[in-house]
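The structure under discussion appears below in the form of structure tokens.
Heads up, one of the protein chains got dropped from this complex, but the rest are sitting where they should.
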Amino acid sequence: MNWTPAALSQDIPSGSAAPGQLGDKDIVIWRSASGRIAAWSDRCPHRGMRLSHGFVRGEFLSCIYHGWRYGDGGQCHRIPAHPELTPPEAIKVPVFAVVESGGIVWVAEKDAEPADLPMEFAGFASFRTIRTTVPASIVAAAFGCTGLELRGTLGGTDVVLLLQPLTDGCNLHVLAADGTGPDQLDRVSVAVEALRRQAESVQEFAA
Amino acid sequence: MNGGAMRDQWYPVAIAAQLPQKGRDSLLLGEPIHIATDETGGARVTDGAGRILPIISRYGHIWTSLGQPEQDLFPIPEADQPGRRLVDVGSVKVRCSPLRAVENFLDIAHFPFVHTDILGSEPHTEVERYEVEIRDDVDEVWATKVKFYQPQAAKSAQGGITTEYMYRVPSPTCSILYKTSPPRPGEWDVITLFVQPLTEETCEVWPWMALFDDDSSMTDMIHFQQMIFVQDRSILENQIPALLPLDPGKEIPTRADMTSIAYRRWLKRHGYTYGAQLVAA
């Protein structure tokens, strides 16, 4: 198994949580106050609530439903309904392997963590993730490529598109050549949206 | 034929005082039903084949059943007590199992996080031990001596109080909550959650109340309860799995969840499994 690009680092600032996916699994990606990134199963073991709806205080992520508080390794540290109870070690959220590189949050199954670090894209910086309802193969075809890592030009700028297949469509994590200014990035952004429209119209015709 | 043992239960499908003039299509246990007003102004409920279904008009609602209910609708003696105001709260549709909606209603530990500064607030999060039983004589789940600190327990409450509750589950998709009445400390306010199972993963929730409150306007009382329920809705639509797991092991209850444990056990015992997951996926 390889690392999967699941989000951009800039989209998950300290003290926040966001929903994501790894294959067909829902995950929560969150960053503690001190900046530590984590990727866990997006489900509180207590009553199944999505942890991505939860809140970050310090180094802990709490479930929005009953405030159960989880820390390092997914371990439950506090159950507010029983403030004096030390939660048993068995209460744990399944965790995923996670690493940040090149402004991207990469995730993998814990028991299949790749030996190598994720690929680096020297000379490129990530700037936007956009979601489409069509599969990665259709996006790649619309870009005149195959695979999940596409290179080419959009809006007059060299780009790398990392496609992340989802259960219902795919994410396009967009990287543009280093030093591209905001106005030029706007043009890349417009071109990526045009690519998405094109890919989605292909699927409509096929349907 | 959907619903198994739940087919013979009564379910709310309309507010009796607000029958749909032009008729309304709905679902019950996954099957189409139609709610209409007959020539005399009464309610008529039919199934997909046009068969007229039995109805009861009680507790502000029209109740119907796809099966052959052996029993009358459960009693709520307080409904006839003088001095109470009866409140038709109106319905809210939720993308969740009807059983998850009831279970959430039986839960107090979420008050500080979901009903913040209304029904609960940090740091007052502790749930003290309470009593739960399945009463065999009436075949109902009961939780008593439930206490919780609330910043604003009801529309009529001023400031924070420790409120006492009793919970009762007389049918698989209905629950009744008895709660300290702020203006009449010796009496219980009655707040119900009547749930219409549309499918296993969608439901229509019809809260109804019988309160001692001479001061609040009817609209204020309706809005208070709608506010509380809609705060719960975004939780209910984000629980995984959507179906209520009845097998132990899929979720982790604590002592604060004793009512939910008893409710799940009671559902399983009776085969009330429409909206439930029996084998952990």
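Going by the order they are written in, the chains are A and B; count residues from 1 in each one.
To be clear about the criterion, a residue touches a chain if its C-beta (ideal position, glycine included) is under 8 Å from a C-beta of that chain, and two chains touch if they have at least 3 such contacts.
Here is the rule we use: contacts and distances are computed from a predicted model.
Hidden chain, UniProt protein name from the list "Carbohydrate ABC transporter permease", "Glutathione S-transferase family protein", "Fe-S oxidoreductase" or "ATP-binding cassette domain-containing protein": "Glutathione S-transferase family protein".
Shown chains touched by the hidden one, complex as a whole: A, B. The chain not shown here is touched by just one of B:His34, B:Arg233 or B:Lys268, and that residue is B:Arg233. Annotation for subunit A: contacts to the undisplayed chain at residues 7-8, 10-11, 13, 15-16, 18-20, 53, 55-58, 60, 62, 64, 67, 69, 78, 83-84, 127-131, 182, 185-186, 189, 193. Residues touching the missing chain, restricted to subunit B, are 15, 18, 88-93, 95, 113-114, 116-117, 122-126, 128, 147, 149, 162, 204, 217-220, 222-223, 226-231, 233-234, 237 (touch as defined at the top).
Here is the rule we use: only the chains that are shown with their structure count from here on.
Subunit B has its Cα centroid 38 Å from the Cα centroid of subunit A.
Residues 107, 109-110, 112-114, 122-123, 125-127, 234-235, 238-241, 245, 251-256 of subunit B touch subunit A in their complex. The touching residues of subunit A, when paired with subunit B in their complex, are 26, 42-43, 45-50, 53, 63-67, 79-83, 85, 91.
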